[in-house]
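Yeah, one chain of the complex is gone here, protein chain that is, but the others are all in their spots.
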Amino acid sequence: MNRALRVVARRCIAAVPTFLLVALAAFALLEAAPGDAADAYLAQTGGDLGFAAELRARLGLAATWPERLLGFFGSLLGLNLGQSVIFNRPVLAVLGERLPNTLLLMSATILVATGLGVTLGILAGARPGGVRDRVLSTAALTLLAMPNFWLSLLLILGFVVKLGWFPIGGIRTIGAQLPGLAAGFDVLHHLVLPAIALGAGYIAIYQRTLRAGMIEAWRGDHVRAAHARGVPRRAVIWRAVARPALLPVVVLFGQQMGALVGGSVVVETVFSIPGMGRLAYEAVVGRDALLLVGVLLTATCVVLLANLIVDLLLVRLDPRIGAADA
Amino acid sequence: MLGATLTTQEGALGAALLLIAAALALAAPVLWTGDPLAMIGRPLLSPFADASLPLGTDRLGRDIAAGIVHGARESLFTAVTVAVVALLVGSSLGTIAGYLGGLADECIMRIADAVQTVPSFLLALAIVSAAGPSASGVIAALAASAWTAPARIVRAEVLSLRQLAFVDASRLYGRHSLAIAFTVVLPNALAPVIALAAIIVAGAILSESALAFLGLADPNRASWGAMIAEGRSVLRTAPHVILAPGLALLSTVLAVSLLGEGVAKAVARRA
Partner (left out) sequence: MNRIRLPRRALLLSTAGAAAATQFPQRARAQVPRRGGTLVVAADTEPRNLNPAIVASNGVFYVASKVIEPLAEMSASGDGLAPRLATAWQGSPDGRSATFTLRDGVTWHDGKPFTSADLAFSALEVWRKLQNLGRLVFKDLEAVETPDSRTAILRFAKPTPFQLIKNALPSLTAVLPRHVFEGTDINANPANQKLIGTGPFRFVEHRPGEYYRLERNPNYWEAGRPYLDAIIYRVLPDRSAVAAALEADQIQLCAFSAVPLTDLARLAAVPGVVVVPGGYDGITYQLTVEINHRRKELADVRVRRAIAHAIDRDFVVKTLFLGYAKASTGPIPKFDTQFYTADVAATPFDVARANALLDEAGYARGSNGVRFQLRLLPAPWFEQTRQMGDYLRQALRAIGIDAQIVANDPAAHTRAVYTDHNFDLAIGSPVYRNDPAISTTILYQSGLPTGVPFSNQYGYASAAMDEVIGKAAISVDATERSQLYRGFQRRAAEELPLLNVVEFTFITVARSKVQNVANNPRWATSHWADAWLSG
């Protein structure tokens, strides 16, 4: 436990300078972008110079950039991460509204990706080089090559427009006040297609990684030993070949989390899910630096958390890992 | 190495597909003259309904076939440029970091950490918004996250090569550190980085099309992602509008990936 805590603490401390750099970069990028938050707002409302000046003064945009940089970091260190200029609410509140949707989507995606990826990987790796393997490997490569927004549209075309099995978007049925379990199923129903679209690439990656690991494991001594002992093939595949091959998949899983948050921008757009990816896009368009940094901070924390879980899992799966830390 | 790549199944298939794509891209201005973005036909014409418009038209009457082949030029050009830039920048920074060590190494690796912490697509979004959706803006945005992987690989290689004899020999001759780094060490560190190139190109094609889908591509050029975005509003009534550019994207990325696989296999066989 102590060791785990030390790992956690070290990770968190190491993340701080990284995060400050990220915040600085976000501020600089949005400063460099032409137009400011007031311009974004005025595009909707119009108004004369006095109206625009009043707005800029209120949003703190009239100050010089060093003043604004200081104000920016000051707000960041405040409890609620400052005020979002687009939503006129504390950044933390806006993040709180959107984070659950993203977590739901990400969990669904991970379930789909890992479940299907591992299964297909085992199916392929059970008999490497066989027909099933070649078909699955080609399918995996094709999935990897598909742009996820195109896949989303195809899924909508097939399963929503033609078959009508799933809703076209959103995260829950509008206006329906469903009781607990039914509400949960409603959300799951809405998340199936987005999860597949978002997870398609990862299905392929996990499938290939698992298969590669299994091919590696097939060559190992303990497999021959198991054969010699007369263990049935199924059991050999699972115990001696597949399980050790899961290790790299787990490692990969931790690394993919960041890409998951980023890749969700497009899928969230197509399926109109109010999540963090879309929020980051809105923050950039609205020149809301504090909100953007808030999203990045949350994404970083999620990645950190995921990597921590992965590390702990690895420690359990393979006792050799982590011993060096002690 | 090219020969070795082509003997693998993946390499052969990938190279073949890529050759077709490149041929179409090169032939585009000759066979499909004029502006691919011109609204010349009846809107939402189905494929094969008109001989001169084999893939039909989109919502505004643009020739989809012209869009596909001209889009191939844009996609391939952008993606290859991104890979070249990312490899150049990444290799240089990795060499400097690995060879010099100390503060330079620390700084460069910290920046690489920061870049890798931010989801790469969000970084690209922010950069394109700052730089404007022009060809150079998109290339800069995509290269900004792609350089870290080559940098790390090269740095690792450099760190291991640093100790070797021929480096000491160069130092004895009195050559400057960085000169040694770039002329002696780097060329030996390049092999694993080349395999990375295919991955970067494939990723760049996909990311660029995603940016185009969100409206952040150069509007003066044909773009597969933008074509799919246009087709989204007529998904129910005219699905052919999104099918063609999507298939084009799929085949091109597949081709690059296969080629990459072939290279990796050839390298592995040699080792």
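Think of it as A and B in the order they're written, each chain with its own count starting at 1.
By our rule, a residue touches a chain if its C-beta (ideal position, glycine included) is under 8 Å from a C-beta of that chain, and two chains touch if they have at least 3 such contacts.
Values in this document were obtained by computation on a predicted structure and should not be read as measured data.
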{"item": "Of A:A40, A:A139 or A:L247, the one touching the omitted chain in the full complex", "value": "A:A40"}
{"item": "Among B:H176, B:R236 or B:R269, the residue in touch with the chain that has been omitted", "value": "B:R236"}
{"item": "Per the touch definition above, residue among A:R58, A:R134, A:K162 or A:R233 touching the missing chain", "value": "A:R58"}
{"item": "Contacts of chain B with the absent chain, listed as residue ranges", "value": "35, 37-39, 43, 59-61, 129, 132-133, 215-220, 232-237"}
{"item": "Residue ranges of chain A at the interface with the undisplayed chain", "value": "33-37, 39-52, 54, 58, 86-89, 93-94, 97-98, 160, 167-170, 173-176, 269, 272, 274, 284-287"}
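The criterion applied here is as follows: only the chains that are shown with their structure count from here on.
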{"item": "Averaged-CA centre spacing for the pair chain B and chain A, given as whole angstrom", "value": "22"}
{"item": "Sites on chain A touched by chain B in the complex", "value": "15, 17-19, 21-22, 25-26, 29-30, 32-34, 141-142, 144-150, 153-154, 156-157, 161, 258-263, 265-266, 269-270, 277, 280-281, 284-285, 292, 295-296, 299-300, 303"}
{"item": "Interfacial residue positions of chain B with respect to chain A in the complex", "value": "110-111, 113-114, 116-123, 125-127, 129-132, 202, 206, 209-210, 213-214, 225, 228, 231-232, 235-236, 239, 242, 245-246, 249-251, 253-254, 257-258, 261"}
